[in-house]
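A single protein chain has been omitted from the complex, and every remaining protein chain is retained in its original position.
After this line comes subunit A, so read on.
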Amino acid sequence: MRLLTHNMLACNIKGVTNGYPLRLEAEKWVEKEVNFNADFLRSVFPKIEWPALVGAVRALGCHDLLPQDAPNPSALDSDDDFLRRFHRALLQLHVEEGALVCPETGRRFPISKGIPNMLLHEDEV
């Protein structure tokens, strides 16, 4: 699971109103090379919840990869170094083993072989 996907995922349990962001517990993660595409990064940037992305990056132990505060969108055009970091954070870091934890209920969604198990129990639907 990439952090891009983590950034989009929210807890789906019935009755949960504050199921975002899912807290990331990463036991194992890997880095995989992905084609760099600045256009994609610019188009996806407005949709990213910055604090959630920073939180996820830190959960992987990469404390200095991204700035705490969301940069001005103009940085996407002028700051190539930032764009590369953003690319790395969003698309190249894969969580292989760990869990996603609902912030409201504490329900754990295990991640195994890079695939989060988001199946709900019958009483959660």
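Quick note on the criterion: contacts are C-beta pairs under 8 Å (C-beta built on N, C-alpha and C of every residue); 3 or more make two chains touch, one makes a residue touch a chain; residues count from 1.
By definition in this document, contacts and distances are computed from a predicted model.
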| item | value |
| --- | --- |
| Protein name, per the UniProt record, of whichever chain is missing from view ("Methyltransferase type 11 domain-containing protein", "Eukaryotic translation initiation factor 3 subunit I", "Queuine tRNA-ribosyltransferase catalytic subunit 1" or "PRELI/MSF1 domain-containing protein") | "Methyltransferase type 11 domain-containing protein" |
| Residue of A:5, A:18 or A:72 touching the missing chain in the full complex | A:5 |
| Where the missing chain touches subunit A, by residue | 1-2, 4-5, 7-12, 19-20, 34-35, 37, 39-40, 43-44, 47, 49, 91, 113-120, 122, 125 |
